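Complex shown without one protein chain; remaining protein chains in place.
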Amino acid sequence: MLNTVLSARNGQASGTPEAAVQVEGIGKRYPGGVEALKDVTLDFPAGELTTLLGPSGCGKTTLLKIIAGLLDPSKGQIRVKGKQVHGPGPDRAFVFQDFALMPWATVLRNVAFGLELRGVAKAEREATARKYITEVGLTGFEQSYPHELSGGMRQRVGVARALAVDADILLMDEPFASIDEQTRRKLQEDLLQLLQIEKKTVIFVTHSIEEAVYVSDQIVLLSRRPGTVSRIIRPNLDHSTDLEAARRDKAYLDCVDEIWQTLKQYLV
Amino acid sequence: MADRTAASRRGLSEEVAGAGGHQIVERVPSDRQWLWRLISFAVVFGGWEIAGRIPVSPSFPTFSATIVALGEMLLDGTLAGAYAETVQPLILGMLLCSVMAVLFGVGMGLSRTVEWFSLPIFIILQAAPMAALIPLITFLYGIGLTAKVVAVMLMSAPIIVLNSYKGIRNTSPSLLDMSRSFMATRRQQIVKIILPSASGLIFAGLRLGVAAGVTGVVLAELLITPTGVGDLITYYRSVAEYPHMFASILSIIIFSSVAVTLLQRAETALFRPET
Partner (left out) sequence: MTVLGYRIPMMFSLLAWFVVWEIVGQLDLTILIPPFSGVIAAGITMLPSQKFHDAITITMTAFLAGMGLSLLVGIPLGILMGRVKAIGQLMGMWVNIFESSPLTAVIPVLMALLGFGQATIITTVFLFSVWVIALDVQVGAKHANASLLEMGRSFGASRFALYTKILFFAALPEILAGVRLGLIRGVKGVVIGQLLVAIVGVGELFELYSRNFLMEEFWALVIMVFAFAFAISETVAYVERRIEYYASTR
């Protein structure tokens, strides 16, 4: 049932039209000499959610930040829709692990912030922000400040902010890692529901195997540092009918187990 | 009065406050705390009264005598006259110093070159007893208003500069990443992220600066020219009117606490909509 693609994809043509983001031969060495990534080549299919999964310190967040343009790679290049990019762009929006909300700004201003930076008029950007605040289920909290919200609600603000700039690609860096287990499950379901409306390409970093299998169309397993692509797995879960059922699906359990068997070798 | 929470105090005493540098604003004391506060006043003032009655020293007045003297000085305008003089160099010095020191500290936080050239100096100046330079001030500016203004600035500048600098450098890296990922220009990043996030520590620096500035003006009035409150203290000591002398000192301590508290209230009212 599982559709496993081996990592030796270098020979394969990377110009497939449906790839929203292409990572080509990316390597990253930090000034201290630590090599975080080594020759990573990957395609992220348009309209799909791809997870970067691996042991802690494998460079998944580094790779995501390189794709976001927040970090410069030491080697290789990033293409978005076929065009090489340097630095952040309007086509990509980032969701942060620690939410990165401005504590001095209301939910409304936080969500509208990306548009504010682009110089969109106040009335217009607030109308857009309100739409996405509703979409993530925070109606009524427009005038609240981040410290008045729970962790889960704060990340909903982070997601709304990323959606508000209307980028095609969402980059999510362990978005639910600092949120308690029950809230996290709810957020995962809501994210999947949201993506059925919004049709985005999502690159999602997590260290939770269950989370990766549950939300992903495609899972990229990274090896220990220096991170390289170890395996690519497609869980093929059916989310369209019942979001709850997927967690009881045999395919879900098998996939979790298979990934665990692979990742186990990287643990000490 | 000066009952600040631990978090804000750590910001005040040069310890770097948490990411974002936001100060927790003074809590309104509950009924029980008022009771404790009352007991606390009673114990300290009672102790003072007893020590004055023994007396510990002929030049140590009782609490009641001091309060009577304070009342007298308030009523006959002595204090008002003295503070009219003391406040001038303080306000002038603080205004000048706030603008320059905050700008400099911000510049130091934003530019690596400015940082390299000036951070070590300010670290040393902040740890050093700047009062040692006060004899020089007389030398440069004589004994007029200018000398006192300079004394205020000398005492308050290092802490304001360093706190502003720390405020800038403490901006949460993930907020900086956030603004970059949404493609903020450097200008937008400074105006919309860095400065709001630094404002907590900058204001904390200004409060500390005011406290240091009061020390500066008192020192100038005691050392350079006998005017204002400094003159009152010196005069009453020379004529051995100890209750009045204690009352003058009490008044400057109250003045400083009130000034610092008012500054915090003003900050909360004007710049902290989220609280």
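Letters A and B name the chains as they come in the text, with residue numbers starting at 1 for each one.
Methods note: a residue touches a chain if its C-beta (ideal position, glycine included) is under 8 Å from a C-beta of that chain, and two chains touch if they have at least 3 such contacts.
In this text, all values refer to a predicted model and were calculated from it rather than measured experimentally.
Participant: Checking the contacts here: which visible chains does the omitted one touch?
Facilitator: The undisplayed chain, in the complete complex, is in contact with B.
Participant: Among B:I50, B:L75, B:L103 or B:L140, which one is in touch with the chain left out?
Facilitator: Residue touching the absent chain, from the options given: B:L140.
Participant: Tell me where the left-out chain touches chain B, residue by residue.
Facilitator: 1-4, 6, 9-10, 12-15, 33, 36-37, 39-40, 43-44, 57, 59-60, 112-113, 115-121, 123-136, 138-140, 208, 211, 214-215, 218-219, 222-223, 229-230, 233-234, 237, 242, 245-246, 248-249, 252-253, 256-257, 260
Just so we're on the same page, only the chains that are shown with their structure count from here on.
Participant: So what's the Cα centroid distance for chain A and chain B, whole Å?
Facilitator: Each chain reduced to its C-alpha mean, chain A and chain B end up 47 Å apart.
Participant: What residues of chain A sit close enough to touch chain B in their complex?
Facilitator: By the definition above, chain A touches chain B via 65, 68-70, 88-90, 92-94, 96-98, 100, 102-104, 106, 113-114, 116-118, 145, 147, 165, 171.
Participant: Which of the residues in chain B come into contact with chain A in the complex?
Facilitator: Chain B residues touching chain A: 20, 22, 172, 174-175, 177-185, 188, 192-193, 196-197, 199, 272-274.
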